[in-house]
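All protein chains but one are shown in place.
Here is chain A:
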Amino acid sequence: MHLHRHHDGLGGSGAAAHRPDGTRRALRLGLGGPVGSGKTATVAALCRQLRPELSLAVVTNDIYTREDAEFLLREAVLPPERITAVETGACPHTAIRDDISANLEAVEELEERSGPLDLILIESGGDNLTATFSRGLVDAQIFVIDVAGGDDIPRKGGPGVTTADLLVVNKTDLAPHVGADLARMAADAKAQRAELPVVLQSLRGEAGVAEVAAWVRERLAAWQA
């Protein structure tokens, strides 16, 4: 795990870890994963859990523009000025990896508009197993898959599953209904990821997003240290 990833000195790239006034900028966490795996629901749950203690904002990268942003607005997880939708021109992975300029602009605008923030969650549009965030955009990334998408996904691997700083296997409550083998998913994920952490979660269960929220707090403490 790389808890300290210093990007100081990259100038205009936007990855610099400090604001022009010398204070540390918000931690930027990316959430990626296939369509329907529960990225937006995880973002909403994280916002509810963390907003009493942190100043945070969200950037969504939709395929059809504002769907995810509008879900978050409807759920009222954050005030509207804390949610920005980036449009991706039919290529969601391009906007988080190959050409991050619109997302960098969005995170900087959020900090300008809202004052200093602790945390910015950047959600990718639903994509495939190869989609990852550029290190120029985020400080760490979470890859969200779900049991209903097939319990062979951890075994198949791909950059999201193998290299994300946290792998979330979502919708564990559905496992008995779709015949998914949770123990096998966990073992396959462990084999693919060595020491990198994996969380199995059901947002409908009592614990909900608590384990992921705890991981986020740990990253933030390391970032601000």
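Quick note on the criterion: contacts are C-beta pairs under 8 Å (C-beta built on N, C-alpha and C of every residue); 3 or more make two chains touch, one makes a residue touch a chain; residues count from 1.
The criterion applied here is as follows: contacts and distances are computed from a predicted model.
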{"item": "Chain left out of the displayed complex - its UniProt protein name, from \"Phenylacetate-CoA oxygenase, PaaI subunit\", \"ATP-grasp domain-containing protein\", \"Nitrate ABC transporter ATPase\" or \"Urease accessory protein UreF\"", "value": "\"Urease accessory protein UreF\""}
{"item": "Which of A:Ser37, A:Thr60, A:Thr88 or A:Gln141 contacts the chain that the document leaves out", "value": "A:Thr88"}
{"item": "Sole contact to the chain not displayed, among A:Cys47, A:Ile83, A:Leu104 or A:Ala213", "value": "A:Leu104"}
{"item": "Where the unshown chain meets chain A, residue by residue", "value": "10-14, 63-66, 86-91, 94-95, 98-102, 104-105"}
